[in-house]
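Everything below concerns the one structure shown next.
Here is chain A:
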Amino acid sequence: MNSLTIFMNALLVLVAVTGLLVALARNPRRQVFLGSLFGTELALLFFLWQAPDVAVAELAVGGLVLPALVLLTLARVEGRSK
Partner candidate 1 sequence: MNHFPEVIAAWLFVVGLYGIVTSRHLVHLVMCLGIIQAGTYLLLIAGGYRFPPAAAPIFETAEQTTLTSVDPIVQALTLTDIVVGAAVTALLLAITIQIHKSTGNLDPQELRLMHRP
Partner candidate 2 sequence: MIALAPLPVVVPFLAATVLLLVTPFRHRGLFDLFSVSVALTAAGLCAVLALQSAVHPIVYWFGGWRPRGGVALGIAFVVDPLGAGLATFVAVMVAATLAYSWKYFKAIKALYHAQLLLFLGAATGFCLSGDLFNLFVFYELMSVVSYSLTTYQSDQKSPLIGGLNFAVTHSIAGALLVAGGIGTLYGRTGALNFEQVGRALENGPVDQVVVLSLTLILVGFFAKAAVVPFHFGHVDAHSVAPTPACVLFSTVVIQLGIYGAWRVYTTVFWGALAAHQEQVQAVFFWAGALSAVLGGVMCLLQRHLLRMLAFSAVSHVGMLLVGTAAFTPDALAGGVVYIVAHGVTTGALFMCAGLLLHTWSSLDELELRGRGRSFPWSGTVFFVAGLAVSGLPPFGMFLAKTMLESAVPPAHQTIARFVFLLSSTLTGAAVLRAAGRIYMGWGSVQTPEAVAPTGEEKKETLGRTRPIVMQLTATILLLLGLLAGQSSHAGTVAKLAGERFLDVRTVREAVLGQPVNWPAQTVSPPQLTWSAVRFGMSTVAAALTLAALSLLYRRRQNEWYRYVRFSWRALVVGLNALHSGRVSDYVLWLMAGVFGLAVYLRFVLM
């Protein structure tokens, strides 16, 4: 195990934990931020795995556009109930 593998495995554990937190989070708003974090971690992992194309795509989509869509949805569905 060199430092690179340690870093990879640590990142994998982080991804696993964040994924679990997203699934267990009951508050959708917190979930969006966790989800965005999850996407960013995945992107970092893909950078490490020498997949920069996928990493950029995941960063743009999973870290930015999709969380934005989710936030817009949440604003819409919670707006009326308040």
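Keep this in mind: a residue touches a chain if its C-beta (ideal position, glycine included) is under 8 Å from a C-beta of that chain, and two chains touch if they have at least 3 such contacts; residues count from 1.
The candidate set was assembled so that all candidates are chains of the complex that A comes from, given by their letters.
Treat the numbers as computed from the prediction; the structure is a model and nothing was measured.
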Note = Candidates 1 or 2 all belong to the complex; chain A touches number 1
Task = Within their complex, state which residues of chain A touch candidate 1.
result = 4, 9, 12-13, 15-16, 19-20, 22-26, 28, 31-32, 35, 38, 42, 45-46, 49-54, 57-58, 61-62, 65-66, 69-70, 73-74, 76-77, 80-81
